[in-house]
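Only a single protein chain was left out; the remaining protein chains are all shown in position.
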Amino acid sequence: MRKIAVLTSGGDAPGMNGAIRAIVRVGIKRGFEVYGVYEGYKGLVAGNIKKLGYSDVSEILSKGGTILESSRLPSFKEDKVQEQAIHQLKQRGIDGLVVIGGDGSYKGALALSQKGIDCIAIPGTIDNDINGTDETIGFHTALYNIIDAVNKLRDTSSSHHRCFVVEVMGNHADNLAIYSAIACGSEIVITDKTEYDENKIIEELKICEEEYHKKHAIIIVSEKILDVEKLANRISEETGYSGRSIVLGHIQRGGSPVPEDRILASKMAEEAICLLEKRKSGLCICMKDNQIISKNIEEALIEKNENHDRLYQLFLDLA
Amino acid sequence: MRKIAVLTSGGDAPGMNGAIRAIVRVGIKRGFEVYGVYEGYKGLVAGNIKKLGYSDVSEILSKGGTILESSRLPSFKEDKVQEQAIHQLKQRGIDGLVVIGGDGSYKGALALSQKGIDCIAIPGTIDNDINGTDETIGFHTALYNIIDAVNKLRDTSSSHHRCFVVEVMGNHADNLAIYSAIACGSEIVITDKTEYDENKIIEELKICEEEYHKKHAIIIVSEKILDVEKLANRISEETGYSGRSIVLGHIQRGGSPVPEDRILASKMAEEAICLLEKRKSGLCICMKDNQIISKNIEEALIEKNENHDRLYQLFLDLA
Amino acid sequence: MRKIAVLTSGGDAPGMNGAIRAIVRVGIKRGFEVYGVYEGYKGLVAGNIKKLGYSDVSEILSKGGTILESSRLPSFKEDKVQEQAIHQLKQRGIDGLVVIGGDGSYKGALALSQKGIDCIAIPGTIDNDINGTDETIGFHTALYNIIDAVNKLRDTSSSHHRCFVVEVMGNHADNLAIYSAIACGSEIVITDKTEYDENKIIEELKICEEEYHKKHAIIIVSEKILDVEKLANRISEETGYSGRSIVLGHIQRGGSPVPEDRILASKMAEEAICLLEKRKSGLCICMKDNQIISKNIEEALIEKNENHDRLYQLFLDLA
Partner (left out) sequence: MRKIAVLTSGGDAPGMNGAIRAIVRVGIKRGFEVYGVYEGYKGLVAGNIKKLGYSDVSEILSKGGTILESSRLPSFKEDKVQEQAIHQLKQRGIDGLVVIGGDGSYKGALALSQKGIDCIAIPGTIDNDINGTDETIGFHTALYNIIDAVNKLRDTSSSHHRCFVVEVMGNHADNLAIYSAIACGSEIVITDKTEYDENKIIEELKICEEEYHKKHAIIIVSEKILDVEKLANRISEETGYSGRSIVLGHIQRGGSPVPEDRILASKMAEEAICLLEKRKSGLCICMKDNQIISKNIEEALIEKNENHDRLYQLFLDLA
């Protein structure tokens, strides 16, 4: 019986457990023996590997995070460290590996596949910043968490004539910012792909207040762009709104995965098993135009990102 | 200035308000004067029509239901009734109409377009049962509501060794059932496209209990197929589980729309405005392979439904 | 080292796990060895008893249901069956028992205490129908679940001019009905302590519609009083509202316990341990006038229920 393993790597994302569950269950149904690697590449190198049965993945579909835990191991790009990982797998007779994680994790999978392990990568990150796929596991839940938080901020904002500057995650991608701005109906959105002119923002807020008589305003800002507290202070000083800031932080990552992430994870994991059955390697699973497909990891990583110009235009038309 | 109107028809769906908001705001930005028709075709015939401004659609994006209210008017298929609707529109100088609703509503839009009004239809229904589009507005929120409810049932089921038979909506389509079965990890799913053999269900439950030692089981059933209470009773009698049934009912329809429905509604409404700008008519907006497109209503309505065989196979592999 | 045990009995209630956790952790800190009895009295008689350590109750505080599972065992009122339970405890050197459950479970605890086991009862039921205590574990979460469900029904009701007849749990007590009616702002509430005159209900709905121009109406009904579907049908026939009914059922019991139930459970369990330390028996824990106290089970069971007249008057003043 062929043996395969699964690991999660990089930042955790809600829905990873759904992918693990599907790898294990579909894997077993298709005749594999499935192993779980704990703590990502670190655990792989250390040999923290256990066999997983059908019931080991019961009740995990609705849980956030990853039961296999995750970690970052920068030294995994070193040849010697990769060899140690290969050794741990071969010693157990494991010749296939599914890696669930972000694009950093993909490179490790690619390296292992070049060294003889059948490796398939699955996109798991809330940032939706992996080239080649329209969606990543965890993105939908993070979006939900942001909208839920902004709903709460609106109540208190209206009561005090406030403008809230809300920092959301997304790494250098603007997906979480632009989608959540549309979904929560924010007044302004700032990402590193939109322009960012503080004077113009102040002007726009004055229009919100004086022309549209809005009782409050919400500004969604991607992380790593500006100091939200400083912008809030300037708003207090120069507009009729009382400015406040909040960094949503890790509450965006957690919580029970929404159905979209559970289903996406299940579909992608099933495809990964299909590819391992066919002895494919060095591929990543993508959701492209509503189809589950696979691509060479190398080619996927250099694909151009989706252009959000049209989404940003939609945002501007709605605000 | 050209005048257009928007109405919601058929069963309400979360996200309809996002579509109304986008029709009004994008419409105004593109130079239209926008009117709201209250209570669907009934209100159209009665002339229950009011002008909507930018601020009239503030704060509605996060609300379930439809601020324009909805209704069913079977007599709208009569020529005379349609003429009366046309009269109401023409009298106000309105020559474009966006209809948000299910496939019943599409037929009304088609009839009006054939009588000279530029009509565009947008798919709004939780059932996701409209041909030609992969997704309808409201489906994602209904799915979320079902998963949330089943989460609650699991706790109590595990404590009492229960099997819950859960009836979900979906009209004659099996979308809500099959997607929610995968997303909640149910043990069994019954739709009018799966087989349905009570003896086999009893057998499967015995395997759940005796082989997998599951403390509880969930069976998802599409509406209009079987009597969930009777099935629950038989389960109590013939298996080790105590059977219970629940009809989720209208709580599936309500609640603040999830981000996916808000974004889908905004995108579809923007496309509808684009088409009205180009003086198109008799078209419906579709989300197909992750692209917003439009089709002739007549052609869309006779398109074949998505085949769920692969999804059902995925379900079977996971259960 | 003294040995004590804990069991859950009767219908499960969210927060029972918090009580189990506190019994185990406070018990251990105060020098007891703590055992868990699985499946209530049935498991007690069968000897389904395991030692519980600090980590066995990690991560359960936020979970609904009861990890010890529950059951009903009508034969536990028989002397012979009780003796068997006593035997199971004595054989393991266990001389103290905490029973978490409803008033049926209290009688078992009383019987065991009379036969020489130190028994303390803790009120765990969503119905809040135990004499002697103002609050029971699980009531707050059930109330939350009802309000959440009614929130969802309101959206769809407003869109279709509907009157929803909502059946809530509560056994023969009217607590869930009356509190949820106030908390959700329902138009009408029907319990076995309010009057129930269908003609008057129809009259009131007509006033809601014609005088107050309400777009929808909500009627909260205690279980076991009337057929909600029939009432909904009559409403459709005789008022301007379209009547619909829903039986909320077991979704009221589930879900992560709200903070109030977690805190109440923790406080009550701590008090139970204090009493066992003092070798008390035959007592039940009560929350009375915001104080955690204890009473003789026999006396508590015959105390008069809280009189809800004032709450019902408040409801009438608000509706």
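To keep things simple, chains are lettered A, B and C as they appear, and every chain counts its residues starting from 1.
We take it that a residue touches a chain if its C-beta (ideal position, glycine included) is under 8 Å from a C-beta of that chain, and two chains touch if they have at least 3 such contacts.
Only a predicted model underlies this, so the values are computations on that prediction, with no experimental measurement involved.
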{"item": "Shown chains that the omitted chain touches within the full complex", "value": "A, C"}
{"item": "Residue touching the undisplayed chain, where the options are A:69, A:95, A:238 or A:277", "value": "A:69"}
{"item": "Chain not shown: contacting residue from A:161, A:193 or A:206", "value": "A:161"}
{"item": "Among C:182, C:202, C:225 or C:247, residue touching the chain not depicted", "value": "C:182"}
{"item": "Residue in contact with the excluded chain [from A:82, A:125 or A:145]", "value": "A:145"}
{"item": "Chain A residues touching the omitted chain (full complex)", "value": "8, 12, 14, 63-66, 69-71, 145, 149, 151-161, 164, 215, 244, 246-247, 249-251, 253-255"}
{"item": "Residues from chain C at the interface with the omitted partner, ascending", "value": "21-22, 25-26, 29, 54-55, 58, 61-62, 134, 140, 143-144, 147, 151, 154, 179-180, 182-185, 212-214, 256, 258-260, 262-263, 266-267, 270, 288-291, 314, 317-318"}
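Operating definition for what follows: only the chains that are shown with their structure count from here on.
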{"item": "Euclidean distance of C-alpha centroids - chain A vs chain B, Å", "value": "28"}
{"item": "Distance between chain centroids, defined by C-alpha means - chain B, chain C (Å)", "value": "36"}
{"item": "Whole-Å gap between the CA centroids of chain A and chain C", "value": "40"}
